[in-house]
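The complex is shown incomplete by one protein chain, all other protein chains being positioned as in the whole.
We call the chains A, B and C, going by the order they appear; numbering starts again at 1 in every chain.
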Amino acid sequence: MREIAYWQAINEALAEEMTKDPSVFIMGEDVAIYGGAYAVTRGLHAKFGDERVRDTAISEAAIVGAGLGAAITGMRPVVEIMYVDFMGIAMDQLNNQIAKIRYMFGGKTKVPLVIRTEGGAGRTLGAHHSQSLEAWFTHIPGIKVVMPSTPYDAKGLLKAAIREDNPIVYIEHKMLYNTKGPVPETEYVLPIGKADVKKQGKDITLVSWSLTLLHCLKAAEELEKEGISVEVIDLRTLAPLDIDTIVGSVQKTHRLVIAHEAWKTGGFAGEIAAQVMEKAFDHLDAPVSRVCGADVPMPKAPNLERLAIPNKETIKKAVKELLA
Amino acid sequence: MREIAYWQAINEALAEEMTKDPSVFIMGEDVAIYGGAYAVTRGLHAKFGDERVRDTAISEAAIVGAGLGAAITGMRPVVEIMYVDFMGIAMDQLNNQIAKIRYMFGGKTKVPLVIRTEGGAGRTLGAHHSQSLEAWFTHIPGIKVVMPSTPYDAKGLLKAAIREDNPIVYIEHKMLYNTKGPVPETEYVLPIGKADVKKQGKDITLVSWSLTLLHCLKAAEELEKEGISVEVIDLRTLAPLDIDTIVGSVQKTHRLVIAHEAWKTGGFAGEIAAQVMEKAFDHLDAPVSRVCGADVPMPKAPNLERLAIPNKETIKKAVKELLA
Amino acid sequence: MSTSIDKGTAIFYLQKMMEIRQFEDKIMDLLAQNIAEGGSHLYAGEEAVAVGAMAALRPDDFITSTHRGHGHAIAKGGKLNELMAEILGKATGCCKGKGGSLHLADVSTGNLGANGIVGGGLAMAAGAGLSIKLRKTEQVTLCFIGDGATNQGVFHESLNMVGTWRLPVIYIVENNLYGMSVSVKRASAVTDLAKKAVPYNMPAVTVSGQDVLAVKDAVEAYVKNARAGKGPAMVVCDTYRYYGHSRSDPRVYRTKEEEKYWAEQDPIKLFSAKCVKEGLLSQKDVEELDKFVENEIEEATKFAIESPLPGDAELYTDLFA
Partner (left out) sequence: MSTSIDKGTAIFYLQKMMEIRQFEDKIMDLLAQNIAEGGSHLYAGEEAVAVGAMAALRPDDFITSTHRGHGHAIAKGGKLNELMAEILGKATGCCKGKGGSLHLADVSTGNLGANGIVGGGLAMAAGAGLSIKLRKTEQVTLCFIGDGATNQGVFHESLNMVGTWRLPVIYIVENNLYGMSVSVKRASAVTDLAKKAVPYNMPAVTVSGQDVLAVKDAVEAYVKNARAGKGPAMVVCDTYRYYGHSRSDPRVYRTKEEEKYWAEQDPIKLFSAKCVKEGLLSQKDVEELDKFVENEIEEATKFAIESPLPGDAELYTDLFA
């Protein structure tokens, strides 16, 4: 199968869905002429024109909120927020308007809206351009949260997201854009809400998503050589959470490590740990272990940035500690 | 000891600290002439005048962000956001500016800022005026989160918060304002970051905060009569979390129920459960149980509102289930 | 009277205004009796704004409303029974009892909803305007906001988007002199709210919000432009709310004289007097209409009170499509 980059997979998903459905359009800062800060929308403005690929002013609340207005009146907007770090500005729109409108209206509207954004550390951009804020979003009933780790998942899940009649926060990772992977040339769509067992194993379960998932896979590979069989689950979708797949795995391995880049305290690993305890307490031979981002704003200094987030080594260490 | 209402305890704390320290001032929507939507600041405008008790325009981002600007230039602002539901509008100010500025500047500034706000359900005000969003705030390193349940705690903790050189989100509960409790007439200050064992017990630990804590106490009282000895811990401060007090209790009781009004998924109970598992796995005789808000926007209908949040009965039920 | 209208139209406007007034008076009653729970921000006194503005619309046009949204909902064609039931949180309400007063909506009538967030409809309105442009339907969107809401950041962002893209959105600013207790003078750097349109390249006009025809004329002219692709505009309507901001408001921030002054500018009295004076309606017509509306409201109230609460299972429905 051909291999393409993560950014390209997303770009293809956008192009295909826009071609297929004239109600799909894109808006955001620098998405048109510039093609997106991380170049994900490159070529789309030339292909689909001014009306359907729209550069906006710097105004995150209006971008996201206007997405809602368009979504409930017949369009299927895909809006881009350049960095997830800026979502705070649009948090009221997301929480109070987008997530709640259907429920508040007794089901009398639907919200086919995708908010694409990008997060994560790795480029020493400092505290305002390196965050992983998915835990905020998972604590908002009424939205779905998708965080793909591979080009294949990125494409299939974005196409599904665009076709959904529910609001979706779709978060890319800046260090994934240039990673490559197999993506079929024929059309496919992946189900939102299904985790993917990226590697089978029997001694311990590793749950992760986005960039950190790749670290987990590398860690698992190396651990395999040391005789430790690791099952690696890629959540792909955080909300709704595919807890069954996790619990199924834990029933087999009896041990669970969850890894993510976001701050540990209040991060989504805590939620998973709590649910696993609720559903599989008797299967756990050890406490669920969390390998997460340090509870500090991301420092600029490259050495501190590396220290602040999980990597292959810290994940291996956690696995070994749990098996000790 | 005299008994005063929760609102009054807060009002006294404000008045005392303003009298003591001229750099303390208040601003927010309708805090001056009106005295606050829940009347917490009543009388303060008359007492301290226009300059120190300031009505603002409806502009939550500016209110909170201007609080920061004043805090780093020599003042000690206490800003009010009328409902915690509106904090989404100020989320970027809180997360990117207020929480991070000291760290980003290498410690070269301090932020003596209190953001007072109010949350919770109970008045059938619907989805935009009934939320409990503390989990968002606990997932932001660099701020402290205080949620008192009694007039005594409310006063002592607010005075401490105003004297702190760190930013604090102080969240009141709309259904607590008229609850009464003993408050000394002499001055006192309570430590931020210390949980309070509100009732000793030996069979099971109940952790909660804010209004739900009162439900827990009532549940514990009734359970006591049925022969179940419940230890009730009032967190009072969510960040920093006094995990030692919780773990100490669990080592004694071996069972833990956490109750809060906020949505269950991604709520702070998950974080506590995960930490307790990390620190006291071998002491747990049963999975940590969570009694939380339903994962939906708050419905208007009074019957549905009641169903959507924990109450004495649902807490009792969870305790009994865990002991079964 | 600024335009000549026929008798049917006069009756229609008057009826709508009366419906709003009596609806609100009734809600106040129900609140006092604790039959209605929670908060309600009442529209009494401002009826000419909603009715005048809506008179300029097609049924398929959109509006975004505010926390003070009962009047908008009625004027946009909402059913009194369903609205009243919604405010009581009943299963028969327009939102199945899940929304309540602050979230009254009726997408089928083009009402994209009241909003518990001051300024909450602003970005949505811009998006609805964009959707119209993209779908080329020549609809328009009216975005209602209060004077206080003009100070929110999203006001600026939304009007800039609408102004830049020339979207068919008309802002109806209900300037009732206060945002809760804070007067425009103390909340806003300018008191002439029409000045707030300047940075967005849109025309603005200020009219009496007590004169239903003045409102209608102003809105109608801009709506016509907007349908023709000539872009957005703002109409500032000077008006007054009779009741306090909410039930518990002692109204210390305003004077009895001011209240009296505005009571004299009552939009229903002004309009019915003019209609009678100009021979369009008789005093009897007016009285009969008032009775008719009283009946409607009684029926709606009865319907709402007798309606059941939503079933418990409703707690978890309607979250996702």
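Here, contacts are C-beta pairs under 8 Å (C-beta built on N, C-alpha and C of every residue); 3 or more make two chains touch, one makes a residue touch a chain.
In this text, all values refer to a predicted model and were calculated from it rather than measured experimentally.
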{"item": "Which displayed chains the hidden chain touches across the whole complex", "value": "A, B, C"}
{"item": "Among B:M104, B:L211 or B:V230, the residue in touch with the chain that has been omitted", "value": "B:M104"}
{"item": "Touch criterion as defined above, residue of A:A57, A:M175, A:I243 or A:L322 at the omitted chain", "value": "A:A57"}
{"item": "Contact partner of the left-out chain, one of A:F25, A:F86 or A:W136", "value": "A:F86"}
{"item": "Interface with the unshown chain - residue positions in chain C", "value": "151-157, 159-160, 162-164, 186-190, 195-196, 198-202"}
{"item": "Absent chain, residues of chain B that touch it", "value": "25, 51-52, 54, 56-57, 59, 61-62, 64-75, 77, 92-93, 96-97, 101-111, 141-142, 164-166"}
{"item": "Interface with the undisplayed chain - residues on chain A", "value": "29-30, 33-34, 37, 55-59, 61-62, 85-86, 89, 123-129, 294-297, 299-304, 307-308"}
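Note that in this section only the chains that are shown with their structure count from here on.
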{"item": "Arrangement of touching chains [line / ring / star / complete / other]", "value": "complete"}
{"item": "Rounded Å distance between chain A and chain C, as computed from the means of their C-alpha atoms", "value": "40"}
{"item": "Interchain centroid distance [CA atoms averaged], chain A/chain B, Å", "value": "30"}
{"item": "Multi-partner residues of chain A (each touching 2 or more other chains)", "value": "61, 92-93, 96, 103-104, 141-142"}
{"item": "For chain C, residues that touch 2 or more chains besides their own", "value": "95, 97-99, 103, 115-117, 120, 153-154, 319"}
